[in-house]
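A protein chain is absent from this complex, but the other protein chains hold their places.
Up next is subunit A:
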Amino acid sequence: MSVERRERATKFRADVYFFFNYYFPRRGPAAALDWIQRPLPSSEKGCLRRLLIWCSPLVDILLRDLVLILGSTAGGASRRRLGEMERQSLNRVMSLGISDLALECVMGYIDDPRDREAVSLVCRKWYRIDAITRKHITIAICYSASPDRLRRRFPRLESLKLKGKPRAAMFNLIPEDWGGYAGPWVCEIADAFNCLKAVHFRRMIVQDADIGVLVKARGHMLQALKLDKCSGFSTDGLLLVARSCRCLRTLFLEESSVTENDGEWLHELAVNNSVLETLNFYMTELRISPQELELLARNCRSLISLKISECDVSDLVGFFRTATALEEFGGGSFNDQAGEINRYERVCFPPRLCCLGLSYMGMNEMHIIFPFAASLKKLDLQYTFLSTEDHCQLIQRCPNLEILEVRNVIGDRGLEVVAQTCKKLRRLRIERGDDEQGPEDEQGRVSQIGLSSLARGCPELEYIAVYVSDITNAALESVGTFSKNLCDFRLVLLDREEMITELPLDNGVHALLRGCTKLRRFAFYLRPGGLSDVGLGYIGENSNNIRWMLLGNVGESDLGLLQLARGCPSLQKLELRSCCFSERALALAVMQLPSLRYLWVQGYKASPTGKDLLAMARPFWNIEFIPPRQDIGDHEFEDRRGGVESQAQILAYYSLAGRRTDCPETVIPLYPPA
């Protein structure tokens, strides 16, 4: 039983005791049931959630049984059968005859997927009730289950999120035809999921025909459709959505590759919909006209978030005037035409705007934000042309900033300003600048100095992602000391500088992980010599809550990986890149990590025959091999990278759907010899 599970079981028990000793002294099951079925004030919900209606004179015995059962169903153990003692406890538990209706009532309050998982493993009755009351499911990799299985288990699903391609696809490392087809899922949704209101496909291949099937079956009920970093569809598909989904509140297409067929989709959307709240086609190449946006603003009075593709900001004056409820805007563009000095002076942003990201904005236009900079909560400067000094000027006017996204042009100096000004900052992303420096990039380096100031100045930080040019152990220790709320930490050490002030980072990462106990996601991408095997051991020992890890260029030998694998009790998803581990070590690590359900590796030491990799072969574990290939990524950028070769990849994941049947040429599934 993992530490976390034991803690939850103990808390559960304490809560139930509390409930019985203070809320219902001696009043018995009938009164308790009656009370549970009434609408609950929210302060009592937390306690009751964990109670799960077991009110009975046998409470003491029951509690011990429940703790035993819930505790024993940790991670991989769920796949094994219950022992004799546990079965006896179950019989006792089940003999109490609490009504299914009551159970349904209470289970409706339980949202956390891990609580739900525990609940579903208690007994068949609880499993069934969880299955029919589950509202949302996220399937982290679409090949881990079949659509049919999803339908059989959760027929009344209201919201579904599916992820297809591995995360590495965002970095052009996965072949476009790898897979992740929405087709089979859409068919099942159309057939069987009668309660589905929200669909989110991420990094999947969605075709116009799939959209057609989806909206034909569920268009009348669909409230949210997100095609997030997807490809395979065109504006014809969007037209179908616009015409059939009149109650759509959210349409999200960010970073999808959409074929432009000169459709009137935005016009149709504006005309057919009046409840739209969020529209996002940011980072797409969709062509729209400002008039269509203005029409949308007129018809959809609840529009609070709009993120668009390129459209000159000076043409949006009408839109901004009309969209009075708007709180978030992203995209647009600035075109510095010589001769039109005051082109952007007329732009007047809506009064409630507090989240902003303006593409291609430069120093000359920056001041149009100043009037309302103080009310900004979220600012995206990743796609601007601002220098270090510009960042300083702008950010010092934003004391209420909670989310900031920039490139490393912000520099240590900019981070100093952030540390002094943005005391409420919760999320900070510092992306990597271009190797070909722009005129604005001169001071664009982030180092241990900036990171330390940041940690000290912004104690509310929950998410830090940073590309640094230099680093020390002390800076990581600062993060561990001051950033107590950190849930997500990602650090990449850039490879341009030859000398780094202090390597290896063993002690720094040790202090960071010891200090940031809430950490659930962790990425550490260094260079050879950046982290020793001892350092990897530190990571293993101090990652109790970490679910996802990306490690690059870490460790010295297989020993390091094995030490890592001895720890990391909650690690579900592991990505390794450019490390020196052998197949044998990878296989051993996989078998040892108790919660691991997904592995991605690029850059490793292969065994001569590859049979060492098959040491990780086991039931329900799919292993895919992507051989090295040439010219990945968009051809338009070929001049920048000139036909890059990439090393082979291993992708492995648990699947209840069996072997993939839709692998392209570029993906080779691996199975042990029969």
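Here are a few things to note about the model shown:
We adopt the following convention: contacts are C-beta pairs under 8 Å (C-beta built on N, C-alpha and C of every residue); 3 or more make two chains touch, one makes a residue touch a chain; residues count from 1.
In this section, contacts and distances are computed from a predicted model.
The listed choices are "AP-4 complex subunit epsilon", "Protein TIFY", "NADH dehydrogenase [ubiquinone] 1 alpha subcomplex subunit 5" or "Ribonuclease P protein subunit p21 isoform X2"; the UniProt protein name belonging to the chain that is not shown reads "Protein TIFY". Among A:305, A:421, A:553 or A:655, only A:553 touches the chain that is left out of the view. Take subunit A: the residues that touch the chain left off the picture are 168, 170-173, 255, 283, 338, 359-360, 382-383, 385, 407, 431-432, 434, 436, 438, 492, 494-495, 525, 527-528, 552-553, 577-578, 580, 602-606, 608-611, 613-614, 625, 627-630, 633-634, 636-637, 640, 643-649, 659, 663, 665-666, 668-673.
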